[in-house]
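Notes for the one structure printed next.
Missing here is one protein chain; the remaining ones are kept as they sit in the complex.
Chain nomenclature is as follows: A and B, assigned in order of appearance, with residue numbering initiated at 1 for each chain independently.
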Amino acid sequence: MDAMVDILPLRAALVGNPNCGKTALFNQLTGSRQKVANYAGVTVERKEGRLTTPGGRPVRLLDLPGAYSLTATSPDEAVTRDVCAGRYRGEAAPELLICVLSATNLRLHLRFALEVRQLGRPMVVVLNMVDAARQQGMVIDVPRLQQELGVPVVTAVAIRRNGATDLLDLLDHPPLTGPAPLEGNEDVHVTVRRLLADCVSRPSAASEAFEDRLDRWVLSPVWGLVILFALMFVMFQAVFSWAQPLMDAIDGGVSAFGEMVRHILPDGVLQSLIVDGVIAGAGTVVVFLPQILILFLWILVLEESGYLPRAAFLLDRIMAAAGLSGRSFIPLLSSFACAVPGIMATRTIQNPRDRLITILLAPLMTCSARLPVYTLLIAAFVPDRTVGGIFNLHGLVLFTLYMAAILSALAVAWVLKRGGKTAEHPLLLELPAYRLPNLRDLGLGLWQRAVIFLSRVGTIIVTLSVLLWALSSFPAPPAGATGPAIDYSLAGRIGHWMLPLFAPIGFNWQICVALIPGLAAREVAVSALATVYAVGGTETDAAAQLTPLLSAQWSLATALSLLAWYVFAPQCFSTLAVIRRETGGWKMVTITATYLFGLAYAASFVTWRLALAFGGGPS
Amino acid sequence: MIEVLIVSVLVVACGFYWLGRLAPSVTRRMWRGTGHVLEAVRAPAPMRQAVAGRANAAPGGGCGGCKGCDKGSGGCH
């Protein structure tokens, strides 16, 4: 063991251009599992991790948001600038800057490395993605580069196991002093060009041609849009058709389990709690796991492949017409998974007003928690037919719901923009190189999603189901009472009390009850409906059969009205909480909640009235 | 009778869970109170530590204590 090893951990920070693989390297070094994807701006906050070098030196490693330059133009870049300069609150300047460069994009990334070098702090340079560079036929003279830069240079392949051993070895004996300023007063771009000429040779450009060929199709005005729509469309079809066998299996398992419990436990309150409360509630939501995973499989593949920024390119003009900057695209797209990370991703937007508007729009994007509500109602009320030979009607309706959300977001953006001055909204978006999604990363991502989903079912949904069961079972009806017992319970009373507000949009009192726990998370509305109907139901048939029950009890107009409600309603505390944190006040929270509730109510009202007019009312 | 007892305990536990999510300051005070009681009756150390841990737990991360967003997975749902 090296006797010189300090006890205090070395404070090091990863800096570099966006999408150069800092977070992949961070995960590799610290064994953590931060989100990585193939577009600029995945990391918007500083993340901290610890590691121990082979020589036993502890290191505290910071992962910083990517920056094109230290003259920051957006909140995420400001974090990087401030940490590097030692101005970040509660954070001493790092003792070592680990500047990560993608070997495939040296012309751009070397410029930033030179800018970091000017800080005069101890630094090392990591050439990441050297495997991809080698595939492109690029030969990099690392010793020469190290000599020219005057700082240690190592290579790494962050996405491969043991891909960062050189860096780990280097961290055992990090440089203690910063590099001397470069001689002469050369322009930084001239230096980059000189370094590239001296240290890098690229004989042929075979893979370049591949990227160009692919981009000719993907970015083409006609085929690009065709590909984009086909991708979206197949995604929604897949959510229904691929997931169905798995969902049927889970559904069967849940029902059988409910039956089994019903037979084991004697009739009484405990049986009612387990079967009508927990199994009916949590069981109906667990069934949706396959659909959620398929949706995320698509999102992950699109993220990893580098397609997303190209979709932003294709749709930019539409965004511009609504007055949005192209930068809003990726935060809004992340919101299809969940609005919370989407709202956090707005930190990459430079213009504060654009950022606020994007935050206001993010909850309109159809997050994955809405999927159970949508598919439940679609399965119950839309006939399972094939339309036009290939399209499944269920998938088509789901696609329409997503499109409705997107179009209304554009409309809202357009209205909001009319109030403001027409400033210029720059796009300046990097289109990254295509990358084949790594199977291990996809598997890991899906696994994380499954764990998150199931742990939500196990905590939020089970506990809420138990509480809702209690509310809908007690107090018991007085002796000699007529009518269903649930009408006398607390939940029944709350539902009836809310009814005057929601009856004009076609909701019944059961929906009103389900809306309240649905605030904790949208999918809870499904479990709540299951519990309310299970407690109120007379038949002993099992828990997870909500679909036929709804189609028997609700009119089509009610179902459509509830779908319209869920396109808009701000039914999510987490989203409102993150808006408060990101905007630092309740003002935006109030505005968001008010306008979304207003929209939801209006949309449901119109839907209900239209459906009634077209004969979809109660028979 | 035992059934009613089990059911009540479960319902109260779930209620407490949600109280802890929505108003952590209230439950923290209650855990602290429990800690003092355990101290007084000289309860076994592991039990006391468990209660002390809950009483001094840092408020849940970022978005309404929602699980996952401050952890590695980078997402909520």
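Simple rule for what comes next: contacts are C-beta pairs under 8 Å (C-beta built on N, C-alpha and C of every residue); 3 or more make two chains touch, one makes a residue touch a chain.
Following the convention adopted for this analysis, contacts and distances are computed from a predicted model.
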Protein name, per the UniProt record, of whichever chain is missing from view ("SNF2-like protein", "ABC transporter permease", "Ferrous iron transport protein A" or "Ferredoxin"): "Ferrous iron transport protein A"
Neighbouring displayed chains - absent chain, whole complex: A
Touching residue (missing chain; options A:360, A:378 or A:429): A:429
Listed residues A:51, A:312 or A:535, member touching the removed chain: A:312
Residue touching the undisplayed chain, where the options are A:85, A:139 or A:225: A:225
Chain not shown: contacting residue from A:32, A:53, A:80 or A:105: A:105
Positions on chain A where the hidden chain makes contact: 68-69, 71, 73, 104-108, 111, 189, 193, 208, 212, 215-216, 219-222, 224-225, 309, 312-314, 316-318, 320, 326, 350, 424-431, 433
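Please note the rule applied: only the chains that are shown with their structure count from here on.
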Separation of mean Cα positions, chain B and chain A [Å, integer]: 28
Chain A-facing residues of chain B, complex: 3-4, 6-7, 10-11, 14-15, 17-18, 62-64, 66-69, 72-77
Chain B-facing residues of chain A, complex: 32-35, 268-270, 273, 292, 337-338, 340-341, 344, 367-369, 448-449, 452-453, 455-456, 459, 462-464, 466-467, 469-470, 521, 573-578, 581
